[in-house]
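As you look at this complex, bear in mind that one protein chain is not there, while each of the others sits in place.
Moving on to subunit A:
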Amino acid sequence: MTSEAPGLWPPSGPEIVFLLLGLVALGSALMVVTTRQLVHAALWLVVCFGALAGGYLVLTAEFVAWVQVLIYVGAIVVLLLFGIMLTRAPIGRSADLDSGNRWAAGLVAVSTAALLVSVVVAGFGAAYTPLEPGRGSAEELGSSIFRTWVLPFEALSVLLLAALIGAIVLSRTDIKGRE
């Protein structure tokens, strides 16, 4: 797996593309957690998920990339925007989006980042794999899901149904508890 690995620097063409996409994703994720406008946070989330989908494409995981675009960008962000509208959030700038413990939160986040980055650099610093196109195509993944992973797939569909019913019960106001 680590045969004839080229040096870490300079990065090759796909690695440069991936690093640029990763920079976009990280920058927009920072905007999501620091912006003062609620709607802008949702829109920066779209940028972040789109950049990650591009990263999946570079990593030859095409099907996952399209599922990411469809479900995350298409469904989840729209759902979050619905939530923002339905809770009558202020549309403009609002000063009270951050809680008082943001310095503690920043400290925890920086130490988490330092810990994780040092561990993965120590563990996978030399790991290298050449990219082979086609390993993440819909055909490969579909045959894998419907042959090997068909039982978790069905269990997941039941879970989705349960979540759907739960969301309906929680959000309807005319369903009363037992007296």
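Brief remarks on what is shown
Note that contacts are C-beta pairs under 8 Å (C-beta built on N, C-alpha and C of every residue); 3 or more make two chains touch, one makes a residue touch a chain; residues count from 1.
Just so it is clear, contacts and distances are computed from a predicted model.
A chain of this complex does not appear here, and its UniProt-recorded name among "ABC transporter", "NADH-quinone oxidoreductase subunit K", "Sulfate adenylyltransferase subunit 2" or "TldD/PmbA family protein" is "NADH-quinone oxidoreductase subunit K". One chain of the complex is left out; on subunit A, the residues touching it are 1, 5, 8, 11-12, 14-15, 18-19, 22, 25-26, 29-30, 32-33, 38, 41-42, 45, 48-49, 52, 55-56, 58-61, 63-64, 67-68, 71-72, 75-76, 79-80, 82-84, 86-89, 96-102, 104-106, 108-110, 112-113, 116-117, 120-121, 124-125, 127-131, 135-136, 140-141, 144-145, 148-149, 152-153, 156, 159-160, 163-164, 166-167, 170-171, 173.
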